[in-house]
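Complex shown without one protein chain; remaining protein chains in place.
And then subunit A:
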């Protein structure tokens, strides 16, 4: 009907016909016009047009509006008023303050005689005419109304924004804040949740004319959302005045006046720019959360303020412990801002003793169910308001969730949703969806909802009063996740979550007396965690002795000491506690020391690509969703990704397979991940981190910079166009993001409910998402494509996909050395235990188990020595075999049990000899003790000597090449003109740079290592030392020791070890220090031996033989070695690392002469005397 009418108006003109519309587009929406045909706005216009036409038609049918019939407004100023000269007849057109000039185009069209329009394809039903003046006028009018409409829409948003800003509690303190910051170097703004400090204070300062403002946040996600919010509020969304900087991305440009960044990143900037001259104002937000980095940052800023009086520091916190911060900064002025919270009623409902769970029992859900029932009884379902329930951990959440689900299914009045960080992001996101009328959400959460996640619409809070917190046990070198009572500050924070949108109720499942007994504040992170990385960073920033650094709340001295010792063990600090060159490099890598070591080590061999991936994978949360583990479909789909070499290899396979899918199917990877129960977000994080690592290694000269891609010009242009398109997609996404919230269905919660069946459900949910407009772009995919060159990544993945067994063993060694001393030994009785009860021991903690997520938990067989090797089982207690294995692991975490996660299996003897810090032997080297806790007994002394001596020379070479490599990169770093105070190991390894490290040498080393790892066939037993054995391990210092003759390695002075006794042969190897009843004389016993290299055949003592082997080179290699030695000349470090100089001065007692001889020659010389004596 509508249609007919419209057609009537235009004669044979059909508004719905695309060609008719196209003709009008030719007039109004050309490429050079404000709105172009084909753009989203153009589509919006035509939709608007239809509505507008319908509206006009309706009005025409109804006749002119009421009161407008011929009445003229009182024209001609009545009562002597001024005549405004308004038109007599009302027309809505007069209300629009715009006009569209299309005269030129119309003229052109109009000049055409009717009928001569488009000759070929005539719009059907439109006759031969183009749009007549009437149609053009209609279209113009609609266009004007459309423009007016969009103007009003945008202005409405702007007005609402300004009104909301004005209504924030902090608004009335605006001038006061600006004034305080002007007059004082440090100001503390303390305000509770919802007062608007994080978004407004930076804007106030910006508006007052200050620029170069940095605002730190404890969480990355907050940096992004705040930058977005603030740039939005300052109407500068696409200008570049407000930006953020986080680990992987920065939107900061030269024009940026305000940037949000993480505390860690600001600290790194101080490392480069010690005066922070790039900033005028620093805002440190959320200082009350007391994160490690934040505490340290405050400690660094305090002296910096004294050096830069113009710098302004604004601390922002909740109204917690204000005095502490103010007094740390010389009584800085405090501005307290009230929060915007509605009144909250607190109800104490302590759990009766019979319902309190003992340590090992499951939580009793009854107290929680009573709260739900109580709410149902007391509040009518029409009154909206959701429930937020705080529990300590994931296990507790699923217990309570199960019970609540039964109740919810029964009453049909609740939707139960879990919330914790190990859920998939899609599941986490669900807590923001809206429940249908008459139904409440019940969100069961860890303390993640206390600060990190804010959910609006919560009216009821249930607080269990418990939290699980990570602590560090320095003695066992173990992290521990333990349950504690929360602090009063946390309890208040949890309570506050009920009053964000209206008055609320907080049920505390503990007594008021308990509350009073809570600690006032949570334990700051600096008192709970291992300080290795912090101390390393302090060292690298040159802030002086970490033990005397003035922290706001100093950590226990023992923690710092533990960290220093650990860093020394790791080679990051030298004996005097100064940074080594490895250490200074590690300090610049934003990862754990062990991961950093892996990266550095990996760059020496040709396994860089896989090491980059593994290092990245081990630095993010596992992509494997726990909930999918029990899903048989996921388990089957995951199977091909598993590697029984260890979890890092599984991660490597997974990443490579994902990159492959990305290359082939792009956005299809989302589905691929879902099938396998993988959280794709983690893979995106991995790929970003991986890239960052790669750039860091490149910038330190540890990786050759790849030649610029030599793509064709056309290709490049193509990529450029694609990028532009992607950028546009990203912008559109940014705008629509978060604007839509889904309504939850009753019963939908089941999908996260128990740990099974979640996959199918979430699949159909996602497909629905896809149908929603605006949701179809996978923004992660877009960002991924913007940031990475997929084909390049694929090459890298390919390079690490099918690792040969040799590459695999090198990669293992790199991981193992990186992770050292994190090694675990399988218990000797594991063969007789069930798969689920396999026990392991680390040096400092006995009886640990493998985490159920590890590949070795499902497949412990591979850790056992092959059956056929167990020749004489039940004979001597420790069986003597060739294939003992150890586990190298990333974390040891105690929850209800101590668990090892991310494990790799490594061949025991070989790995220990290559990575251990301390190897002690008896006289014939048949007995070795590693790091004072593992004992190896080798069956054949001859084989033992051979193994030991290869290990010694391999390690020496490895060390030398590594240092040369680092020396190289250090020189490059200096060449780049980095500022002073970089402190890259001033006096180390510099001389080595001249020679560099040749590929050939490295290949030779890796060849040697592979041979050693794969083909060492020595039979040995492996066991832990008992406490008694440990006490009587060493012979101790000997009163009369023979002078250190024949040092094994020239350059290293083998001298008696003052504590262990015996001879300290290299930094890690001490010969003949073990108290050994059996062989008192083997030290001086000579046995006949043929050197496999030079064919020399003569009797040697064990020490002599090792010495010979260390120095003996095949004739062809002689030159290489000489060249290397020459290169090492002048370098103290390199020399001390056993660069073999072949000859040295030898004083022969028999001839009484100083001779310059090589080690072999010395032996020959001595043999002459021996022969003549006989």
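Worth pointing out:
The rule we apply is simple: a residue touches a chain if its C-beta (ideal position, glycine included) is under 8 Å from a C-beta of that chain, and two chains touch if they have at least 3 such contacts; residues count from 1.
Basically, contacts and distances are computed from a predicted model.
The UniProt record for the undisplayed chain lists the protein name "Cysteine-rich DPF motif domain-containing protein 1", from the options "Exosome complex component RRP40", "Cysteine-rich DPF motif domain-containing protein 1", "DNA-directed RNA polymerase subunit alpha" or "Queuine tRNA-ribosyltransferase accessory subunit 2". Here the missing chain is touched by one residue of A:102, A:269, A:471 or A:699, and it is A:102. Only one of A:732, A:828 or A:937 touches the absent chain when the whole complex is considered: A:732. Checked against the full complex, the one of A:20, A:147 or A:947 touching the unshown chain is A:147.
In the complete complex, the residue from A:137, A:235, A:330 or A:1059 that touches the missing chain is A:235. Which of A:137, A:159, A:519 or A:862 touches the hidden chain is settled by the complete complex: it is A:159. Looking at subunit A, the residues touching the absent chain are 28, 32-34, 39-41, 65-68, 71, 73-75, 77-78, 81-84, 86-87, 90, 94-102, 147, 151-160, 162-163, 232, 235-239, 728, 731-732, 734-735.
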